[in-house]
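These notes concern the structure reproduced below.
The complex is shown incomplete by one protein chain, all other protein chains being positioned as in the whole.
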Amino acid sequence: MTTTTPTALPTEERVVRREALYFAVRNPKLVIGFSIVFVFAVIGLLGPVLLDVDSPNEYVAMPMLPPSSEHWFGTTTQGQDVFTQFVYGVRTTFLAGAIGGGIAAVIAMAIGFTAGYRGGLVDEALNMLTNIVLVIPTLAVLLIINAYLGIRSVGMQALLIGLTSWPWAARAIRAQTFSLRSRDFVDLARLSGVGTPRIIAREIAPNMSSYLFMTFILLFGSSVLIAASLDFIGLGPTEGVSLGLMLQNATQWSALQLGLWWWFVPPGAAITAVVGALYVANVGLDEVFNPKLRET
Amino acid sequence: MLKVENLTKVYKVGTFGGRTLKAVDAVSFEVPQGEVVSLIGESGSGKSTIGKMILGLIPMTSGTITVDGVPVRAGREYYRTVQGVFQDPFSCYNPVFKADRVFQLIKDSYYPSVSDKEWAERVHVAIEDVRLNPREVLGKFPHQLSGGQLQRLLIARALLLDLKLLIADEITSMLDASTRIDVLNLLAELKTRGLSVLYVTHDLSLGHYLAERTVVLRSGTIVEMGLTHKVFDGPLHPYTRQLLSSVPRLHAPWEDAAAVETCLYHERGGKGGLYEAEPGHFVACAQLDDCQGEPS
Partner (left out) sequence: MSLRVSDLRVHYRTLRGDVKALDGVSFAMDDGEILGLAGESGCGKTTLGKSLIRMDGRMRHIGGSVELDGRELPIGDDRAMNGFRFHEISLIPQYSMSAMNPTRRIGKMINELLRSRGVTLDREELERRIAQVGLPVEVLGRYPIELSGGQKQRVVMVISTLLDPALLIADEITSALDVSTQKAVAKALLDFRDRGYVKSMIFITHDLALTAHIADTIMVMYAGKLAEKAPTEELIKAPKHPYTKLLINSLPEIGVRFEERKLEGIPGSPPSLLRPPQGCRFRDRCPLASEQCVEEPPATEVEPNHYVACWKAA
């Protein structure tokens, strides 16, 4: 059959893809949002490589220096270079977002797809679990876990965030699956002898790929925020540096009172920019994928 | 061929299934080999539920369904011989894939060892069997094809298997008049190949055009069944008469439904089941339900 050869991509498929791309590159929200995220991602990815320092927490210069050509973002009260910390912090932030958001997305998909497709008792049980996790005050639980277990690494922190932030996404995916599973093509796949996991993966999921993508973006953003909040209140990882830890240190050493604005403005602005840009891009994506929202 | 006995479906509604709803109530009928039987009913009559239960897409509450004497076990082997076509052709195709993917699913499940080249030939033959031009319909997305073409492709899909029984659930109700009749003719021709067809419909004239036997359903029970010409020319149940008188006919004005007389069979022991009024013509007791009421 001609369809099985991927080389012969029919014109129409290209047209459909081009249509999404057409709106994507013309959507200012999407372009601006992703550009900002991209810039920070490049900083986090390449920055530490280019800076070539052993540890971002080294004492390298006089304390409390304002921004200069030597130290772009100035130094802390201990004489650490703020720019170096910032670059490493951005990397940590993306790591927290990717791991936390990724774990949450995987759990949300597993539970959402199963509950939505199976329905009945399975659905009610999973729904109950989701609702329980949903109403647990996540931050409080993380506080307790952090306080008792102590968190050393960024990865551990991201894992805990991922394990607690999936419920709303699971509910959304469940609702989508629920409406898709009543479509006749699911029945037709069953009549073709296709098993349940394959039906979910090959029939239902492709229909909500854009939706899943947006869910991941939102989970990524919220993981970044939660990680920053935890760091800020002193429950962040004890090793390394993150934007939230920078803020916490700045507060602890009274940067505001001492007028060391270069210490807390960059990390604060970066968190706001990354999360804000993700949300703006998400709105843009919504407009691209949902023809009804397209402004013609 | 197909034998349905005392088929019942009870839905549990409300949280934790607090209330029950009887959608199908002790329905028994047969579809002989090489015949079309039409299952006629209005919305809420349970006709589609019966079709879906025969296909094993929803579980039955009680009763038996046998095909050639073997009780139904939904699964890959069962679907080799029993297939379905549904009402909405656009909902039967996964919108993100090309329409001919339905053939690929059949190949993957049932004929994995057949070479691609031979399979392509078989698909061509099947498509020509349903009077379509393979070059016009292969390699296209569902939205690029018409409803009639899509329904015929689904019939072609079923023909690729060792089909014995086809459940056709309202397959023409979303098609235009000028293409609808071609799909109906195709169904009628299946029986000349020795296939059996259960044609589920709300449209009496279409059922009359096609079927050897007619089963009239109301609120989950059979009110009348028998050879089509007997049911249509001499309807015995007041509900059947009322249905027949409501059908708009092109060349004749609406006639008022015959007044509901007292049930002829009530005293002759027809209560609870079907009474054989003449050979091959069964009717339910009219006093068992409220058919004297105005339709709403």
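For clarity, chains are labelled A and B in written order, and residue numbers in each chain start from 1.
Assume a residue touches a chain if its C-beta (ideal position, glycine included) is under 8 Å from a C-beta of that chain, and two chains touch if they have at least 3 such contacts.
The structure presented is a predicted model; accordingly, all values stated were derived computationally and were not measured.
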Identify the residue among B:P59, B:P112, B:P248 or B:P279 that touches the chain left out of the display. B:P248
On subunit B, where is the contact patch with the chain that was removed from view? 42-43, 146, 148, 176-182, 184-185, 188, 202, 204-206, 208-210, 228, 232, 242-244, 246-251, 253-254, 294-296
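In this section, only the chains that are shown with their structure count from here on.
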Chain-centre distance (mean CA atoms) for subunit A and subunit B, in whole Å, is 49
In the complex with subunit B, residue positions of subunit A that touch it: 1-4, 10, 12-13, 16, 124, 183-185, 187-194, 203, 206-207, 209
Contact set on subunit B toward subunit A in their complex: 16, 52, 55, 57, 75-76, 79-80, 83-84, 86-88, 91-98, 100-106, 108-110, 116, 119-120, 123, 138-141, 144, 154
